[in-house]
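Heads up, one of the protein chains got dropped from this complex, but the rest are sitting where they should.
As written, the chain order gives the labels A, B and C, with residue 1 at the start of each chain.
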Amino acid sequence: MKLDLDQLRELIRLLDESNLTEIEVEHDDDRIRVRRDPAPVVGAVTSVGAVTSPPVGAASTTQSGEAPAAEDVGNYVTSPFVGTFYRSPSPESSAFIEVGDSIAPGQVLCIVEAMKLMNEIESEVSGTIVEILIESGKPVEYGARLFRVETS
Amino acid sequence: MKLDLDQLRELIRLLDESNLTEIEVEHDDDRIRVRRDPAPVVGAVTSVGAVTSPPVGAASTTQSGEAPAAEDVGNYVTSPFVGTFYRSPSPESSAFIEVGDSIAPGQVLCIVEAMKLMNEIESEVSGTIVEILIESGKPVEYGARLFRVETS
Amino acid sequence: MFEKILIANRGEIALRVIRSCRERGLRTVAVHSEIDADALHTRLADEAICIGPADPARSYLHIPAIIAAAEVTRADAVHPGYGFLSENPEFAETCAQCGLEFVGPLPEQMRQWGDKVSARALAKSLGLSIIEGTELIQDVEDAVKKAESLGFPVLLKASGGGGGRGMHILQSREEVRAIFETARAESRAAFGSDALYFEKFIERPRHIEFQILGDKHGNIHVLGERECSIQRRHQKILEEAPSVAMSDEQRRDMSATIRRAMSDVGYLSAGTLEFLLDERGELTFLEMNPRIQVEHPVTELVMGLDLVAEQIRIADGQPLELPEHPLSPRGHAIECRINAEDPVTFAPSPGKITELHMAGGTGVRVDSGVYGGGHVPPHYDPLIAKLIVHAPTRAQAIAKMRRALSETIIEGIRTNIPLHQRILAHPAFEEGLWVH
Partner (left out) sequence: MFEKILIANRGEIALRVIRSCRERGLRTVAVHSEIDADALHTRLADEAICIGPADPARSYLHIPAIIAAAEVTRADAVHPGYGFLSENPEFAETCAQCGLEFVGPLPEQMRQWGDKVSARALAKSLGLSIIEGTELIQDVEDAVKKAESLGFPVLLKASGGGGGRGMHILQSREEVRAIFETARAESRAAFGSDALYFEKFIERPRHIEFQILGDKHGNIHVLGERECSIQRRHQKILEEAPSVAMSDEQRRDMSATIRRAMSDVGYLSAGTLEFLLDERGELTFLEMNPRIQVEHPVTELVMGLDLVAEQIRIADGQPLELPEHPLSPRGHAIECRINAEDPVTFAPSPGKITELHMAGGTGVRVDSGVYGGGHVPPHYDPLIAKLIVHAPTRAQAIAKMRRALSETIIEGIRTNIPLHQRILAHPAFEEGLWVH
C-alpha cells in the first residue's frame, strides 16, 4: 500500500476544522478513515441509497434531528398541527381510508381536530397506504407520522 | 487514490448545516462517509509516525492525557517532582551541561530543589542535549520537560 | 385547584415555571418547536408536545397550536413566561374562551398598559408622576413645535415600541426635521403603527422598577424595587435589588403610592412598574410590564418568596398569603444575564455547548435553559442562563458575582461573560454610580 501522506494530512485538516468526528473515503481497494473523539455508540445509520423523498401530505416529513434508521426510511403523511386524530368524519361513519387503498392528491385521508375545528388532511401525492400509524381518537403533535405511503 | 477534496468539503458543509450525524455516499467502487459526534469513550488519536519513545531521564515523558502533536514527539528529560530547577550546583559554578553536550546514564544533568533539599537529576540514557527548556532558578512542576535529548 | 399547567415558552423561564410547579405537585406540559425536541424544557417537563417548526411564528407564537396542545393534554392553565405571547391580550382571551386559566393579568389590563400613551395617561390619573411628554405627533411641523415647547434634548418614541426599540434622542429642531419621517416609517414597520410622541430626555437616569402582585380578592402587594441601570442599547444585562439610590423612606413612600394606584385599578397577577430616577432623586413613571420579568429572581432572593408560585396561586383564585406590612429587602442580590453572543461584537453565537460548568456554592442561584452537550438554536433569544447571587451586603454580592463568573465554563459557543466581568470590575459600578 502506498500512502499519500499529503492527502492524509489534508483529510486530517478537514476533520479538525469541522465539527465532524469521522471521514471515510474508499476508492477501488483503498480505504482511508480518519476519526476524532472515540468509537461509535449509536450504531450507524443511513444505508446506501437512502434518497431523500419529496414531502408527502400536508406537511413535510418529520425532521427529528436524528438520522432515520434504515427501517424508518419511507414516505409519511405527517400531522400539520397539534390535535386529535380521527380516521372518520363521525363515530358512525366508516374510515376515510384503509391499508391498501390507493390515494390521489387532494383526497381526504383523516381529520385532525384542534380548537373544536375539524381539519381535513388531504394527500399531496398519488400512492398506496401501507400502514396507519395512529389510533383514531388519539392526540397527535406537530409532525407526528400518521400514515406510511408508497408513492406511485 | 485520487481524492476530490472539493466534493468532500461540500459534503462536510452539508453535514455541518444539517442535524444529521452521518452521510455516506457510494458510487461504483468509491465510497465516502463523513460523520459527526456519535460517541463517548476514551481513545487515543495516534498520528502516523508518532512512535512512542522509551522513557528518558529520571521520570517518564509527560502523559498529559492528550496525544502529542507531531512536533512534540521526541525524547525529554522531565522533572520527577515539584521544585525549583537549577542548572548548576551553586550560583558561582558552571552548568552541569550545555546544548550539544553528550550525556551518559548516571550523569547529573541539573538540580531540582524541593523542601530545602537539592536533588540531583541524573540521565538514564546516552545521547546529546538538543535543547534546554527551563531557565535556571524557575519553578517546575511534576513532569515538566527540562531537556530535549537525542538518544544515541 | 389546578393539576396541570402548560408552559407556552422555552428556555430558562420555561424551566423556571416547571420548578415552581413541581415543588407544589403540579404537573407540567412543555410545548416545543421541532428544533427544540432535545431542549431542556422539553426534556424536563412531565409531558412535551411538538407544536410546529423552528420559526417562532409557527410554533411559540402560534396561538391555535398552543391551545390545541393544552386541549389534548387536558391542561388547566397556561403560563406564558415573558416575551412570546405573554403580553398578547388575544391569547389571554382565547385561553379564557377555551376554558384555560391564563396566568397573568386580565386582557383589558394588558391592553391598558400595553400602549405607552394610554399607560402614561392611566398612570397620571392614578397619581403617579409621569415624565413630561407630548400628545401624539401629527406631522413634521407639529413635531418641531412640540419638541420646542418641551425643550431639547427630547426623546422621540414610538407609542407601540418597547424594550428600548423605536427611540431617538434629538438635540435640535434640525435633528427633528432630519429624523421624523424615518422614525415614522420605522415604527410602522416594526410595530404596525406610526403613532409617535416626545418625552423629555432625562440625562444619566437610573432605571428603577417596582414589583407588584395583585390577587383576585383585591389584595395588592408592592415587593420593593430593582435597579436595572446597566443596559446595552436599552437592553438590560445586569440587575440588582435593592437599589443603592433608594432610601428606606423613599421605598416606603413609593410602595404606598403604587399600592394605592394599583388597588384602584384592581391589578391582577405579577406586574412591574418601571421608573426613571433622575439626578435630583425624582421617580417618573415610564411603563408597566404586565408579566413576570427576566430579572424577577433578585426580588425573590431579597424578599424571600417565589413570584411564579404566587402568580399560579393567584390564577387559581387563591388569596396572596404575604405579610400585611410591606416586606423589607434582606441583603443584596445581583443578576447577570448570560447571553450566547460574542462579548465584543454582540453577534449571536448559537451552537453546541461542548463544555459546561455553571457556578455553584453558597448564595449562588442559577436559572438556566441549556445543558452541557445540548444545542443553542439560532432562532430564539440569546439569553441562555441567569447567574444570580445573594449576600448580606452589596460589596459581598459583587465579590460573590465576580467569583461566580470566574468559575463559569461555557465552551462551544461564545457568551457575554467577559462583558459582565468588565462591569463587575468597574470602580464606578462598585461605588454604585451610574455606569454607561
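Here is the rule we use: contacts are C-beta pairs under 8 Å (C-beta built on N, C-alpha and C of every residue); 3 or more make two chains touch, one makes a residue touch a chain.
All of these numbers come straight from a predicted model, not from anything done at the bench.
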Under the definition given at the start, what are the shown partners of the omitted chain?
B, C
In the whole complex, not just what's shown, which of C:Val364, C:Leu383 or C:Ile413 touches the removed chain?
C:Val364
Of the residues listed, C:Glu3, C:Glu23 or C:Asp248, which one is in contact with the missing chain?
C:Glu23
Listed in rising order, the chain B residues that touch the chain left out are 40-42, 62-65, 81-84, 114-115, 139-144
Residue ranges of chain C at the interface with the undisplayed chain:
15-16, 18-19, 22-25, 40, 43-44, 297, 300-301, 306, 353-358, 360-362, 364-368, 370-374, 396, 399-400, 402-403, 406-407, 409, 411
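Everything that follows uses one rule, which is that only the chains that are shown with their structure count from here on.
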How big is the gap, in whole Å, between where the Cα atoms of chain B centre and where those of chain C centre?
52
How big is the gap, in whole Å, between where the Cα atoms of chain A centre and where those of chain C centre?
40
Where chain A touches two or more other chains, by residue
19, 63, 65
At least two other chains touched by the same residue of chain C: list those residues.
none
